[in-house]
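Contents: one structure, followed by commentary.
The complex appears here without one of its protein chains, the remainder shown in place.
What follows is subunit A.
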Amino acid sequence: MVNQNMISGKLFKNITLCSVVMLIIAAAFIGIGCVDNEDTTTEDVTTEDVAEEATVSGEISVTGSTTVLPLSTLEAEAFMDEYPDAIITVKGGGSGVGIAALLDGTTEIAQASRSIKDSEVDEAQSNGINPVEHAIAWDGIAVVVNPENPVTEITFEDLKGIYTGTITNWAEVGGEDAEISVVGRDSSSGTYEYFKEEVLGDDVEFTENALALSDNGLVKESVVGNTQAIGYIGYAYLDENVKALALDAAGDGTLVEATPEMITSGEYPLARQLYYYTNGEPTGLAKEYIDYVFSATGQDVVSESGYFPVN
């Protein structure tokens, strides 16, 4: 009797374990379904330059901004599909890390979502390095609110008020009577620095009440789930779950919407370029790769990844 009990107990435990494992697997799949995948349509590689294949080989690395990272990853994949002998390693870390790596000589190409700082140029010169800038794409920062929020436009002055904490209620900027939940990025983000420079100005700090989230997707998620929230995200992350506000930079009533045309023309006040930096004019594989990024195929990849082609 005892024995039987033990056996059935064991059996029971096994069944339980199995069902728990199944449950977890099911939950994992549900999780995958929930994640709002960024559009990662596979790149269509043209094979017109097959003849060149033999000459392009070697290994380089591209390091830096996490804003440029997804773009570089797609570019590098497309490039390596075309030239199987070439190896391009793409690493993140942030714009500052990328430029520091270029100055140390540990990377061939630095990717940055801001232009190089004067202090970094000085340091480069003392290291005997001559950073050359290549603007590879346009990006726009969209200021987003929940679609249920009636506010559709905002001046830079009000935006500054909200992000420095002097404006705390939506009623002050034409919305409903509700406290504003200010969502921003962490201080290591290039987007944070860019937004601070453009909207707040040099010496002004963000309000301490602003949430500091570690990535564009999390900022968007916060705004999707909260009708009182305001946030800023890269254009690539914009979709119908959030509403981008039209911006009035000068305060003279000229509203500019975050549209591809306005961003590539530079009229949109929060439009910026994304850069590659090399030491001197690029040579060898780095040159082939950067030429590829500027080619029609490479610029198609730019459009596919949610950024905008230069030219």
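Points to keep in mind about this one:
We take it that a residue touches a chain if its C-beta (ideal position, glycine included) is under 8 Å from a C-beta of that chain, and two chains touch if they have at least 3 such contacts; residues count from 1.
In this text, contacts and distances are computed from a predicted model.
Of the candidates "2-hydroxyglutaryl-CoA dehydratase component A", "Dipeptide/oligopeptide/nickel ABC transporter ATP-binding protein", "Phosphate transport system permease protein" or "Putative methanogenesis marker protein 6", the chain left out of this view carries the UniProt protein name "Phosphate transport system permease protein". Screening A:108, A:221 or A:288 against the full complex identifies A:221 as the residue touching the chain left out. The missing chain, though absent from the display, is touched by one residue of A:107, A:149, A:189 or A:279; that residue is A:189.
For the chain missing from the display, the contacting residue among A:68, A:159 or A:229 is A:229, taking the whole complex into account.
Considering the whole complex, the residue from A:118, A:203 or A:240 that touches the absent chain is A:203.
Seen across the whole complex, the unshown chain contacts subunit A at 9, 12-13, 16-17, 20, 24, 31, 34-35, 66, 92-97, 100, 178-181, 183, 186-190, 193, 202-203, 205, 208-214, 218, 221-222, 225-226, 228-229.
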